[in-house]
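Of the protein chains in this complex, one is absent; all others appear in place.
By written order: A and B. Residues from 1 in each chain.
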Amino acid sequence: MARIELRDVAHSYNGGKDYALKPLNMVWEDGRTYALLGPSGCGKTTMLNIISGLLKPSEGRLLFDGVDVTDSKAEGRNIAQVFQFPVIYSTMTVAQNLAFPLVCRGYPVNEIKQRVDSVAELLGLSELMQYPARRLTADQKQLVSMGRGLVREDVSAILLDEPLTVIDPQMKFELRRKLKQINREFGITMVFVTHDQTEAMTFAEEVVVMKDGEIMQRGAPQDLFERPGNTFVGYFIGSPPMNFLSAEVAEGKLSCPNTKFSVPADNLGGKGEIQIGFRPEFVELVDPEKANFATARIEKVDNLGVETIVTLTLPGNLTVRAKTTTRFHQDAGDVVGLSVSDDRIQLYSNGQRIGQANEMA
Amino acid sequence: MRTVYLAIKYLALLLWSSFIVFPFLWALSTSFKDANAITSGATYIPWLQFKPSSQGWASLFSDGSTGINIVDPYINSAVVTISASLIAITLGTLAAYGLSRFEFRAGFIKNNDITFFFISQRIMPPIVLAIPFFLMLKTLGLLDTVYGLILVYVALLLPIAVWVMIDFFGNIPKELDELAMIDGCRPIGAFFRVILPNSTPGLVVAGMFCLIFGWNDFFFAFTLTFTKVQLLPVAIVSLNSSVTPWWSLSAFALISVAPLVLIAFLVENFLSKGSLAGAIR
Partner (left out) sequence: MLEMHDVSRTVDGEVHLADINFTFEAGKLYTILGRTGAGKTSLMRALMGLLPLDRGQVLLDGQDITAHPVWERKMAMVYQQFINYPHLNVLDNVAFPLRRQGVRKAEARARAREFLELVDLGSMLDRRPSQLSGGQQQRVALARALVKEARTLMLDEPLVNLDYKLREQLREQFPRILERNRNSVILYATTEPREAMQLGDEILVMHEGRILDTGPPEEIFDRPANIQVATIMGDPPISTFPGVIEGDTLRLGGGISIPGIRRALPGDGEYLVGVRPIDINIPGPIPAQVAISEVSGSETVVHLITPFGDVLMLSQGVSSYDPDERLEIGFVADNLYFFSTDGRLISAPYGEERA
């Protein structure tokens, strides 16, 4: 178990010309689940490799439980890493695969058996113990890779680098469930790197959104979703992304052209370019007369089964999207009303969140 | 701890490289010695330990009784090695492509067996091949000719070309060939238009191996030629008479090695640029 701390850590692959990871401070608390989320090249894998010891940061210190481990090797850090593609010893059985890290460290036979059995049971691999590992399905192989990290009792953290990429959607549920179970039973800190927001949000208690080597926002999935700290997070989290519309301040009011949106706002003058942002999930489609936000023409209706995405065109050629899980019976061309509650509308100035529509008065 | 480790590492590297470079230095210093300097014990540094003489180098470029004919063996070696390498690489590349992309089956013999058959040619000790080659060339009337040597060298170099190229083609995704065929190429078109233009690294490596093995071969050059045709390695060895002119021999050896050093340098340069590595994902 460990509390992992990054102090002024930064990394550059080309001697300081540009930074893959810009200077940052961060603490990973013991026993929690984290997700590092961002597009390719945002620095998330660099950060993971710094923690695991595969990479020495060009600046800053790394501390495990207060002990400086910046210079210690990967082997000494008791960190298990699971990669995008399952790593298994294909000539061995499942049981041999799981036992391998212990055999290498010279554990007594009965202890190996005991630990391997308990890990196998946890992962639901007990039935497959004598099965040759190469014949497993992708998700079973990934479980075995994970299991090899877990058999060592001294593991302090598990780092997962896009571990579900090669797993079918239906099986991802199962694997995530197992991961969380492991986290609960062993209290191991888990850091999950992904570009997939759904994966990050469903897995982690806390999500760290990164872009261009910088942390954009850190918080509980709900915070990132409901109150994105900047327009990038609003865009990156959520599918479809957050709707953004330009707003104007005039006569002590913040309003949005071509909509009914208008809230009192005394102190927003000179704040630069202001936008309002609201999630497609928070757009209610109602009768045009009852709408509190705007009326719009339906551009496109995408029925995705569980949910329906409605693309709407507002006067002034603004596009807004709404997402609904109730059955939707209107077609492209129809005119509908949009309602959005003020406490669901976020305000942004130059891309940074400055508040919520209902708090501006 | 770390500095000690580094020191040991560099010491080991230094030892190894001096072990490799020493024969060259020895040949270089010997090529500037005369009979006196050679018989008076091991010396290495010119002017200081012995008086340098250009006799060895001069003998390579002079005619008459003191001169050595270096030009003919050089040309012969170049012609034989280059033609044999070109033929071996052409045939080997085609064979390797076929073996990596199509399934062949003759009874119990499959692709892997054919590949093994090619490579097995190099498993046998050369002496086993020498007599059959000798008899075959004799029947064909090609003994002691450049053509006969080219033929034999093709047989020797083909396994190398096939082996290198099979491995190389194995790493090009089959989807690339498929794509070419989807886009309207016949299989042979897919090979020439798409696969071959992307095979430079493989061809360079195979070519380098072929040139080195061909250029350095002594055994077959020795057993299959007599008087008319002489290749470089044989020419060098033939200097070794009752009174060996060590100075000429050393100079000769250095000149023979020169093209290979040049090739190694060029190839290293090419490979380090990673010209095409990673182009195909």
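Please note the rule applied: contacts are C-beta pairs under 8 Å (C-beta built on N, C-alpha and C of every residue); 3 or more make two chains touch, one makes a residue touch a chain.
These numbers come from a predicted model, not from an experiment.
Considering the whole complex, the residue from A:Tyr107, A:Phe236 or A:Tyr348 that touches the absent chain is A:Phe236.
The residue from A:Gln181, A:Ser246 or A:Gln330 that touches the chain not shown here is A:Gln181. Looking at B:Ala95, B:Leu137, B:Leu156 or B:Val194, the residue that reaches the missing chain in the full complex is B:Val194. Contact between subunit B and the unshown chain involves residues 173, 175-176, 178-186, 189, 194, 197-198, 276, 278-281.
Of the residues in subunit A, those that touch the hidden partner chain are 39-40, 138, 168-170, 173, 176-177, 180-181, 184, 195-198, 201-203, 221-222, 225-226, 235-241, 279, 281-282, 302-306, 309, 323, 325, 327.
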